[in-house]
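Here the complex is missing a single protein chain, while all its other protein chains stay put.
Up next is chain A:
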């Protein structure tokens, strides 16, 4: 979202405002360098003319520019350009884009607050929250051995910024500026509304028309831009909870957006809300529900938001293909995703990362461990290079998975531990639980002597995983739990069969929803073995039959896959 062109700037001096517009447009079209030139000049002129409002807007525009290009290849050049805007890097330490961004952002925010530019201040706070989400706070003073070297992100700051930015709605009208900015849009929409009501023959200047005419139907006098800002705060909340791990809050915040801001939302933002909701469905309710929702969303989406929906479709198809064992299809979908990542608009690093991740995962599923590792290591290098720490944690965990599956179990452990410490630093609680689970699985694979340790780790991760993890993760945790008991030499299945059978059947149930045939078959195999041990023949046969069914559908995957490929 780009800041609005300040009205007050035009009153004081038009040149800097024009420069600001130019810069904004340049950055809109991806000409970062020229944009920065224009914006720097705008800063100079605003300072010369004492045009505080324009200066503030310009700073915010520069922040936007940095934020959008911050991690891409182009930005390196920009930052090293002589325009360091007074924050010259004379301190000997390389001042990263991020630090520069933070300084600028805080400056702009302070000015916006003092000038009572509520919308800009809300916008800046949103950017700041986005920044804080992945920014590790370094303690300002740290001397001596007792100084805390605990580097962590600060979620409380994110929460505060988001709350403050959400106030843009309620603060509307409290500053008198908004009254002056009547551009006539409201009057137009009001007249339009009047006309539609007239057509329905409902509007008549009678005393009781209040009963027939709903005041909620009145066009809102609040400008859409203000409402959009307020809504963005909810979308960002939803995103932040995806990181921090609270499934109900991800859903609720997306729902608040889709319910309360749907009428004013920009198409990309509203489709983002739908994407979040559908992803939530896919993870928690399985593929079929998610795909039917996706179909609805595709019908609703406009051309501008097609990209996001198409991306979502690819992601979901890929997940389903992996679960069903359609590896050729999965590979094809991965390639498509990669194409999408480097389209004509320049390279989208986030998307590129995701494409590589999925690529590695596909290779892993087809047991091509060497290649999978190569892709993942490459990805790790590029993430490291561009400072994408959060993604690093995911990649490291994937590397651990690859080693775990390839048989070099011990090699996976350092990766998993590294991922764990990343997760701790970034407060990625769900991913942390996931890493803990992986470590537990690694211990399990090392032999029955480590079953106790594994069991402890699984138990530790369970509250988080069962509460906020999706079907697949829950199933994995339940599976690991059952395996812990089974491989514990001191555990006797006869005395307490339910503590193995319950998690196993739970896992089987969850995996069936996902059509994850490979793992369902494994679960039923274990169930059958347990029943066999207990001497319960009927139950054993039932489980064995299910095992066989799922194994068959896995073997038939190739056939079904060809159909899918055709369909796709």
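Note that a residue touches a chain if its C-beta (ideal position, glycine included) is under 8 Å from a C-beta of that chain, and two chains touch if they have at least 3 such contacts; residues count from 1.
Rule of thumb we're sticking to: contacts and distances are computed from a predicted model.
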Chain left out of the displayed complex - its UniProt protein name, from "Ciliary neurotrophic factor", "Ubiquitin carboxyl-terminal hydrolase", "Beta-amylase" or "Anaphase-promoting complex subunit 4": "Anaphase-promoting complex subunit 4"
Which of A:111, A:287 or A:468 contacts the chain that the document leaves out: A:468
Omitted-chain contact residue, chosen from A:220, A:288, A:302 or A:492: A:220
Residue touching the undisplayed chain, where the options are A:18, A:224 or A:262: A:262
Which residue of A:460, A:533 or A:548 touches the chain not shown here: A:460
Contacting the left-out chain in the complete assembly, out of A:59, A:235 or A:297: A:297
Touching residues (missing chain, whole complex) on chain A: 155-156, 159-160, 163, 166-167, 169-174, 176, 179-180, 182, 186-187, 190-191, 205, 207, 209-210, 213-218, 220-222, 227, 234, 244, 246-249, 251-252, 255-256, 258-260, 262-263, 274, 277-278, 280-281, 284-285, 289, 292-293, 296-297, 427, 429, 452, 455-456, 459-460, 462-464, 466-468, 474, 499, 502-503
